[in-house]
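All protein chains but one are shown in place.
Think of it as A, B and C in the order they're written, each chain with its own count starting at 1.
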Amino acid sequence: MSLTYVLESVLALLVLGAAAWTIAARSAFAAAVGFVSYGLLLSLMWVQLAAVDVALTEAAIGGGLTGVLLLGAVATLRGTEARTNRRPALPLRVLAAACCVLVSVALAVVVLTLPESGPTLAPQAVAALPATGVGNPVTGVLMAFRGFDTLLEKVVLVLALVGVWSLAPDRYWGGHPGLEHRLPADGVLPFFARTLPPLGVLLGIHLMWTGADNPGGAFQGGTVLAAMWLVVMMAGVRDAPAIRELWLRLSLVSGPVVFVAVGLAGMLTAGAFLAYPIAIAKPLILLIEVPMLLTIALALGLLVTGPPERTADPR
Amino acid sequence: MNPEFLAAVAGFVMITVVVGLARILWGPGDADRVMAAQLLGTGGIASLLLVGVARDLPAAVDVALTLAMLAAFASIAFIKGVTAAQDEDSGEGGGR
Amino acid sequence: MSALLDLFTTIALVLGALFFLAGVVGLLRFPDTLSRLHALTKADNVGLGLIVIGLLPQAGSVFAALKLLLVWLLVLLAASTVGQMMARVARRAGPPR
Partner (left out) sequence: MSTVTLFGLCASALVGLGLYGALTHPQPLRKLIAFNLLGSGVFLLFGVFARRGAWQSVGGDPVPQALVITGIVVAFAATALAVALLLRLHKESGEATLDPPAPAGASTERRSP
């Protein structure tokens, strides 16, 4: 029993503790703080599972963006919290708890009965990797072997954003999302919002670029860029753009559009939709990843800011 | 460098910081809760760096950088949420 | 030389861990929000700082070492901003509790 093992047991207990706190906390604010802590601990767990790509995604989205999204909602709904407290009757709760324990036990039995090493696609992925020109198998899966999933996932992001926008009252359609943040230009927060984003943009692009051979990729990079954009908006340094802006809409769809275009070109040059000619596979993957980074950053940022709440007319 | 020692320091920092999470439970103010969460963030970053060196995972530094970036971002959002609630309570509009 | 560097790492890491411990003790034991904030910043700035400095000799390359320093720099920047804003929140929330 090594020290590392003790460390991992402690980590598992912490994750469970943070999750239990998130469920049991009395105030929604405390639950949201708990959820952010939980996301952070979970990303440590992903590092222990040797899935650093996932750890990056979880750190960026699980703790960061989801946390901020929830906090915004908690702040708005604060007034209704005390009124919305009718829990199901005790017998029903006991029944629900019993069912949940049953689900957990069933999953635990599955985990315990599985052999120590399972079937894997890792050899196939590694064997086929040289053809893609990238060195990180996860990026290879995302961008080449299962490129179709990634393409559809971009479409889901854009569709979710259209869904959020469609919740705007008619008079605000095409306007600026979210509330206006007005702050004195020389305060602490605007200073922070001018200092951090250059570093953050650097990190976002670094994550995208290094994703070809090391853990990282367009998702993780895009999320960091989205977070930096949100800092700038929250500090009132720049207002959120009106959603009717043409540049915004074009940039939003640029990721899926370039992906589909490359995919269609693959039908002519490599014989199948989303197939890349081997000689130029890596440049093609980069060509897709750059607009993808833009789409992810914009879509994630705008998903957090929410539907338009102000008209697009100049103030 | 002995990886066991690095892992031990990582574990120690993690456990200390988690004890500090009791402040999320106790409060009393929202500021105290945010502080505990921020401490957890810093402790998590520290142990991630340690584990990265101990297990020879250079990419762990990238995770730590991302965590640092996003933790800063989340703390700002926490505080904006708290100040908004304060403004509502005290009836002041806008401002910080 | 490498034994000397390892000794340096050991000392810095132990000191850093102690600062984390001190910060948490302060966070739990200090009577009001503002002094708790004071304790927290010690763990944030000095604790992480010592751990980063301790890990520098083990980083392997100059680039990796620079990234380690960047992590610290980021946390410093965030902690100082958040510390300011948190103190403001605590002050507006009323007299020290």
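Rule of thumb we're sticking to: a contact is a pair of C-beta atoms (placed from the backbone, for glycine too) under 8 Å apart; a residue touches a chain by one contact, two chains touch by 3 or more.
Everything quoted here is computed from the prediction, not taken from an experiment.
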Exercise. Which displayed chains does the hidden chain touch?
Worked result: A
Problem set entry | Contact with the hidden chain (one of A:131, A:160, A:205 or A:290) | A:160
Seminar exercise, completed: On subunit A, the omitted chain is touched by residues 5, 8-9, 12, 15-16, 19-20, 22-23, 26-28, 31-32, 35, 38-39, 42, 45-46, 48-51, 53-54, 57-58, 61-62, 65-66, 69-70, 72-74, 76-77, 80-89, 92-93, 96-97, 99-101, 103-105, 107-108, 111-112, 114-123, 125-126, 137-138, 140-142, 145-146, 149-150, 153, 156-157, 160-161, 163-164, 167, 217, 219, 296, 299-300, 303-304, 306-307
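By definition in this document, only the chains that are shown with their structure count from here on.
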Exercise. Where centres are the averaged C-alpha coordinates, which chain has the largest centre distance to subunit A?
Worked result: C
Exercise. Just curious, how far off is subunit C from subunit B if you go by their C-alpha centres, in Å?
Worked result: 11
Exercise. Could you say which residues in subunit B touch two or more other chains, in rising order?
Worked result: 30, 34, 36, 58, 62, 65, 69, 71-72, 76, 96
Exercise. Where in subunit A do residues touch two or more other chains at once?
Worked result: 189, 192, 196, 199
For this session: Would you mind writing out the residues of subunit A in touch with subunit B in their complex?
Result: 2-4, 6-7, 10-11, 14, 17, 21, 29-30, 33-34, 36-37, 40-41, 43-44, 47-48, 52, 55-56, 59-60, 63-65, 67-68, 71-72, 74-75, 78, 182-184, 187, 189, 192, 196, 199-200, 203, 206-207, 210, 214-216, 220, 224, 227-228, 230-231, 234-235
Exercise. Along subunit C, where are the residues that touch subunit B in the complex?
Worked result: 6, 9-10, 13-14, 16-17, 20-21, 23-24, 27-28, 33, 36-37, 40, 43-44, 47-48, 51-52, 55, 58-60, 64, 67-68, 70-71, 74-75, 77-79, 81-82, 85-86, 88-90, 92-93, 97
Problem set entry | Residue numbers on subunit B that touch subunit A, as the complex places them | 3-4, 7-8, 10-11, 14-15, 18, 21, 24-25, 30, 33-34, 36-37, 40-41, 44, 47-48, 51-52, 54, 57-60, 62-63, 65-67, 69-74, 76-78, 80-81, 84-85, 88, 94, 96
